[in-house]
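A protein chain is absent from this complex, but the other protein chains hold their places.
Here the chain labels run A and B in written order, and each chain numbers its own residues starting at 1.
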Amino acid sequence: MADHRLAPSPAITAAPLEIGETRLAPRPSGGVHMLVLSAGDPAALAAEIEAAFGPLPAIGRSARTRSGAMLLRPSRERGLCIGSGLAPSPATGFHSLDQTGFWAMISLQGSGARAVLERHWRPDLGDVAFPRGAVAQSSLSGVSATLFREAADSYLILVPRSYAAWLFDDLATTLHWVR
Amino acid sequence: MIIYHPLLGPRDSDEFTYLGDASLIDRPDGLAEDAAARFAEYVYMRDNPAGTHRELWFHAAGDQSWLVVTRNTATHEITHVELASDVARARRAGR
Partner (left out) sequence: MSGAFRLSGGLVDRDHRLRFAFNGRQYEGLAGDTLASALLANGVRLVGRSFKYHRPRGIFSAGSEEPNALVTLGEGRAALPNTRATMVELTDGIAAFSQNHLGPLGFDPLAVTDLLAPFLGAGFYYKTFMWPKAFWERVYEPLIRKAAGLGRLPTDPDPRLYDKGHLHCDLLVVGAGPAGLAAARAAGAAGARVILADEGFRPGGRLLAERHEIDGMSGADWAAAQWQALAALPNVRLMPRATALGLYDHGIAGVLERIAPEARAVDKPAEIFWRVRARRIVLAAGATERPLVFPGNDRPGIMLAGAVQAFVNRWAVAPGRRVAILANHDGGEALAAELAGAGLDIAAVIDARGDPQVLGTKGRGGLRSLTLADGRRIACDALAVSGGWSPNLHLAVHRDGKPAWRDDIQAFVPGAALPDGLAVAGAAGGSFGLRDCLDEGTRAGQAAATACGFRPPGAPGFTTDNTQHPPAPFRELSPGQGRAWVDLQNDVTAKDIRLAHREGFRSVEHLKRYTTLGMATDQGKTGNLAALALMAQQTGRGIPETGTTRYRPPYVPVSLGALAGREGGRGFKPVRRTPLHDWSAARGASFVESGLWLRAEWFAQDGESGWRDSVDREVMAVRTAVGICDVSTLGKIDIQGRDAAAFVDFVYCNGFAKLPVGRVRYGLMLREDGIVMDDGTCARLGEHHYLMTTTTANAAPVFQHLEFVRQCLRPDLDVHLVPDTDSWAQIAVAGPKARALLTRLVDAPFDISNAGFPFMACAELTVCGGTKARLFRISFSGELGYELAVPAPFGSALAEAMTGAGADLGVTPYGVEALNVLRIEKGHVSGPELNGQTAPAHLGLRRMAAQGKDYIGRVLAGRTRVDGAETARLVGLLPCDRAQPLTAGAHLLEPGAPRTQAHDLGWISSVAFSPSLGHDIGLALLNDGAARIGTRLRAVDAMAGAEVEVEIVSPHFIDPEGARQRG
């Protein structure tokens, strides 16, 4: 019988870095769920999601759920729900997987955020190709990551936990270099 | 090289891994009488054109979808990109 509860450890132990007006910081996770959207009838799927959480965003976009979580849709078959937990619901068009421990999150904010990202991120970061609210999966310095543009100058990077410390260090180096 | 993903738009070919000829979609029946000959053909025999080639790419750093890309092996011009699952379903329906 055990009475020692387990305490969680953060994925990134490095301290936030702020240079000029640009800030790089780990963001603590309040819960991340992977939504597996079964391909099939898109209209039926959208209706099911709407009933369960709120509007289903278009591919590459995001939306707030009714409970205040942020629902990202990086691809046709995947959604990432950041924020609150998801109650399992009987659904045929999707199921969810608790991936709270899987994803480490890094926040990059400020006027220098684009300059940092363009050293690491391959796709177009321009306002037309990647506007506010856009989300995409691609390679960040060789690591498959999900990038979310929360606001004009604010980005959230989601990366598998095992890469997080290395990637944070790499981004911190860039922040030193571009300022 | 840029590959225009049908759902995600233009992406650098570095985001993908290449598998080979799209004929790999047409896997023979493993329980058929002539399976041995057909599988030897399926696994080992390949056309190797200098020109238009239909091939399979996996979007490893992106959405992990498989694509069938029609590319000219001499000029790298890409004329057509489609989801491999669409191609596979159409082939099955055709059988």
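Please note the rule applied: contacts are C-beta pairs under 8 Å (C-beta built on N, C-alpha and C of every residue); 3 or more make two chains touch, one makes a residue touch a chain.
For clarity, every value in this text was computed on a predicted model and none was experimentally measured.
Undergrad: Which of these, A:84, A:100 or A:154, touches the one chain of the complex that we don't see?
TA: Of these options, the touching residue for the absent chain is A:100.
Undergrad: Take the complete complex as the reference. Which residues in subunit A touch the chain that isn't displayed?
TA: 1-11, 13, 34, 36, 38, 77, 95, 97-103, 118-126, 129, 141-143, 160-163, 165-167, 170, 173-174, 176-177
Undergrad: So which bits of subunit B touch the chain we can't see?
TA: The list for subunit B reads 1-2, 10, 12, 17, 19, 24-25, 27, 29-31, 35-36, 39-40, 42-44, 56, 58, 60, 64-66, 75-76, 78, 83-85, 87-89, 92.
One rule holds in what follows: only the chains that are shown with their structure count from here on.
Undergrad: Just how far, in Å, is the C-alpha centre of subunit B from the one of subunit A?
TA: 30
Undergrad: Quick check on the complex: what are the subunit B residues that touch subunit A?
TA: Interface residues on subunit B, with respect to subunit A: 7-12, 14-15, 60-65, 85.
Undergrad: Give the list of subunit A residues in touch with subunit B in this complex.
TA: Within the complex, subunit A touches subunit B at residues 39, 59-60, 74-78, 122-124, 129, 136-139, 144.
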